[in-house]
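Removed: one protein chain of the complex. Kept in place: all other protein chains.
And now, chain A:
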């Protein structure tokens, strides 16, 4: 492991920029991830390892996060996906980029719209299934009332982004510190 120098002089650009992230990725499965990425090995870490990271393991949306950022849509992430994920969730990512990915995270059925069932799933994950049926229904109705601008009964990306623009806390809550 004393070859940090060789890694830093390796050809790959992002190793110079994100060494910390690379080591976190490697620490998840040292036997799978090689130290030398010059030949771009095709290494994918399974979702179970990603979901066990301390930053993610208590997040109710960790499965969706992994699915959105992974190449295969199942949550198994390559190093590129891993870097993508943490760069979007960092504090320097612009608001629109975060809003785009947040929308995809909350869109459980991947149909590019947040419909009522997606909202219900979001709410239940947020409150650990502790709200009653009535309350869930009331809150979903209110959310769609407030945010749906084109009146089609579900939230499109534009509706979502329009609503996020008005939320001053979004940038600070949609942020994982690593």
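Worth pointing out:
By definition in this document, a residue touches a chain if its C-beta (ideal position, glycine included) is under 8 Å from a C-beta of that chain, and two chains touch if they have at least 3 such contacts; residues count from 1.
In the analysis below, contacts and distances are computed from a predicted model.
For the chain of the complex excluded from view, the name given in UniProt is "Transmembrane channel-like protein" [choices: "High-affinity nitrate transporter", "Transmembrane channel-like protein", "TRANSCRIPTION FACTOR TT8" or "Dolichol phosphate-mannose biosynthesis regulatory protein"]. Contact between chain A and the absent chain runs through residues 11, 13-14, 16-18, 40, 54-55, 58-61, 67-68, 70-73, 80-81, 83-84, 87-90, 92, 94, 96-97, 100-102, 106, 110, 112, 119, 122-123, 126-128, 130-131, 135, 138-139, 142-143, 146-147, 149-152, 160, 162-170, 172-177.
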